[in-house]
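Take this structure, written in structure tokens, and hold onto it; I'll ask about it next.
What you see is part of a larger complex, with each chain still in position.
For clarity, chains are labelled A, B and C in written order, and residue numbers in each chain start from 1.
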Amino acid sequence: MVHEPNNWGRFGPEDQRGTLNLLTGPHVLAALSHAVTGEVLSLGMPIRRGRPRLPGRPEPQHYMSIDGADFAAGTRPVGAGLRMADDTLIVSPHGTTTHLDALCHMWSGDELYNGHPAAQVHSYGARRCGIEHVGGVVTRGVFFDVPAYLGLDHLPADFRISATLLTEMAEHPGAGAGGAELAGGPGGTESHAAAGGAGEAAGPEGAVSGGVEAGPPTTRGAAVAVGPGDAVVIRTGWPQVWDRSPDAYSRDGQPGLAADAARWLTERDVAVVACDNAAIGGLNPQGLADEPLEDDLHLILLHRHGIHLAELLWLEDLAATGRTEFVFVLAPLRLVGGTASPINPLAIL
Amino acid sequence: MVHEPNNWGRFGPEDQRGTLNLLTGPHVLAALSHAVTGEVLSLGMPIRRGRPRLPGRPEPQHYMSIDGADFAAGTRPVGAGLRMADDTLIVSPHGTTTHLDALCHMWSGDELYNGHPAAQVHSYGARRCGIEHVGGVVTRGVFFDVPAYLGLDHLPADFRISATLLTEMAEHPGAGAGGAELAGGPGGTESHAAAGGAGEAAGPEGAVSGGVEAGPPTTRGAAVAVGPGDAVVIRTGWPQVWDRSPDAYSRDGQPGLAADAARWLTERDVAVVACDNAAIGGLNPQGLADEPLEDDLHLILLHRHGIHLAELLWLEDLAATGRTEFVFVLAPLRLVGGTASPINPLAIL
Amino acid sequence: MVHEPNNWGRFGPEDQRGTLNLLTGPHVLAALSHAVTGEVLSLGMPIRRGRPRLPGRPEPQHYMSIDGADFAAGTRPVGAGLRMADDTLIVSPHGTTTHLDALCHMWSGDELYNGHPAAQVHSYGARRCGIEHVGGVVTRGVFFDVPAYLGLDHLPADFRISATLLTEMAEHPGAGAGGAELAGGPGGTESHAAAGGAGEAAGPEGAVSGGVEAGPPTTRGAAVAVGPGDAVVIRTGWPQVWDRSPDAYSRDGQPGLAADAARWLTERDVAVVACDNAAIGGLNPQGLADEPLEDDLHLILLHRHGIHLAELLWLEDLAATGRTEFVFVLAPLRLVGGTASPINPLAIL
């Protein structure tokens, strides 16, 4: 049993869906009202060679078992003239691909979320809390475009998004400071301090602090009040670093949420946290989380509260729309016993 | 160039999305209005050992690279106590898994849909008409529950769903005949005749014809008018046969659409055709389509008209709801150059 | 600890190679003297679609990641004109491919061969008794062509090769009875009785018993004395059944060794037992072994005595040579922690 605040037992002793239980029919209908233009945006990274991934993780492999080149080279069509292409995908979603973590993905001790025995996660797959329990997710998406709020292209590697910053972004969407945080505002926390240091290190990308101070307040990146069942989508902008240099993507670590931000999200009873970094929390240059066990982001959100986590999203296009509310849709594969599913999250704008 | 009726050029010479182009923002907003209860239903088959697939196709493989049993057996946790499960999926979607065909999946001659050169589909993936062009699909779903309309558990293997039957179901949703078709109604076509024969062969499952004649008219399974951009979801009930006997699933072939039903769908300008059989069209006991090349279901729908095809859906739960209209959502993986994506189609009821 | 006769501790408490330890340098040099013509024969089945495998086992998958058809269809060569083909193999050796079992493949209780803790075989691979401990095997091969000895094309599905039959074949290589065993000779055992029944069931393949009685004594299939470190290669002929009918290959079970034959082999201190069936022992129509646990073939040979087992060999070509002694060579992949390796066993004749 966990002792920290948690949702164990809240949805019944057999529950394997966590806060997805909040997505009742009426909730879903209300969420649909956030569609304004009807544009449908993919928030998944393209799956192909050379996309962001953590070092040491196996890159997705895609093989054609029959293709057009074969026919061009003389392979006979099927029957009277039918030609076809067929393929195979090998994918290890964690750390390589936009994916949704199942509630069986991480734990401490011997129990998964809700007290399910971890030993039931074995070579035949997870017999508890597998990804097949998700079904479909349709809810309101609330977007926190943190670098836009701070007037940055992307967060520095050692930036940790604090609860204070989320509060500020949610409560004062019209007063976004365009990076004033980095210059050391009154809301400064340890996380912000870290960001300050990073800002200095980010010199080659331009004089971050100076440009920020000069910038006018902006609403870009500002979100709205977060509530039960929401999917909170948080942008760090970190995938841009890969496009500049795959080495740099991992060398200095990755920005992410601070532990207090995770607690802030659990207090608001969200259903999904989705981020464009690899691990929701930040990573140090060794590729590890710096938080002590009780503050581990996955343990706070996924293990204790049954909040599903989506990672490695592509949020650059969403950022360009300026939208902070939309319909958020996930349709993870019904992979029985899966610890995750590759996904293509949708935003209906 | 194809000479039969087609959509080549209609959406521009470079188009790779076919009738998905009809899903404009206003179309999507209108589609969302079909959500009534807000319940979200998965229409994907569970992915695991022992689910329906075509003979000779490689079953999806799912491997755990670290799991709870390892920790139970003594593997040391990561860092201060973190434990995790990780896995890998190998999947060849066609014929094995609920999936969406890309427009590069089938063709005749040397050109894909819209005249794209088929030779561009090579070992590195499809450089034209790959599944990544789909993005997300949000549209109205219209459900044709054919066996329910005919008063059957599932269609017989040699049943071919005719245009006449679709018309009847769409135009007279209140007058469903509960299987009168099988007894040889006035709308009889070659396809229906085939069904008659199958009805006799289906003896062990109960006296199909007799039971049907006695049944009262019913609206179960009856659909509504089909229009541009719709996702037409067609149930044959065939997956039930697998659950009785995997051998029987393929031995006698599979029920499916007749060629004139495909033309009926192209005339109504649908965006997606989704079915619970393996190939949209029917299969004979040899596992092949009986249609001549010009009537091939994939060529009519996908190749000539750019209509995306989803196969191997699980529609038993949807059938139980009695709903014929709903919001239909697809979020195929953004697999660059993919000939298909495994999917978990959603119905928002 | 096991209580039945075993080799645990014999080669030291840390041993992970079993009777392969008998293959000292002098033993290898002596073995090489059995090469007479220098012809090198492959005893591995071709790896491709449609070869013998047990039901439910995943067929090897082979994918080309670049090939000649791509270049024929216009893919640009590398550099100034270099073209290349590259590929990927997915293989689960047990039950699908000619392979060598590692000593970690089977056990009862909590200990592997030699008392190694079975819990050390986890998702990261076998930390004890993995296939990488084999290295290379060069020893004398001794061939028991049982169907040839009995005057049959292949053994019936329920035939179990008894110790008595092996003794007879080894001691009287010149007096082979050409199938008299099947007709119920004085050496009859329970295993032979089973074979008698099978002979009757095998009617459609020809009048086994009758033909056998008529046959003259023959030396075909007769082996020679078996000794320490030998690789005993045993032919059932069962792969022929697949070539006639893949369904028949598994429907009636498979012929194999009886438990007393396994004990006969352990008494002779062999290093390898190699067979062309799927499980060394026989299988019943349910695909299972009929022996009680203490008589399980894998437990007797592999678990208790550290004798490596090779399965699914292709022995038809070797049978055609009439040779009973040769140099037997195995070069399993050095797959660290592997439970098996696909192999291409060689006979140097």
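Just so it is clear, contacts are C-beta pairs under 8 Å (C-beta built on N, C-alpha and C of every residue); 3 or more make two chains touch, one makes a residue touch a chain.
Computed from a prediction, not measured in an experiment: that's the story for all the values here.
Of the identical protein chains in this complex, 3 are displayed in place, while the full assembly in this structure file contains 4 copies of the same sequence.
As a working rule, only the chains that are shown with their structure count from here on.
If each chain is reduced to the centroid of its CA atoms, chain A and chain B end up 31 Å from each other.
Between chain B and chain C, the centres computed from C-alpha atoms are 45 Å apart.
Inter-chain spacing, taken between the CA centroids of chain A and chain C, is 50 Å. Looking at chain C, residues 61, 64-65, 67, 69-70, 73-75, 90, 123 sit in touch with two or more other chains. Of all residues in chain C, only 49, 56, 58-59, 61, 64-67, 69-70, 73-75, 90, 119, 122-124 touch chain B in the complex they form. Interface residues of chain A facing chain B in the complex, by the touch rule stated above, are 23-29, 32, 35, 37-42, 44-48, 58, 62-65, 67-69, 71-72, 77, 79-94, 98, 104-110, 112, 117-123, 125-126, 132, 135-138, 288-289, 292-293, 296, 298-299, 327, 329-340, 342-346, 348-349.
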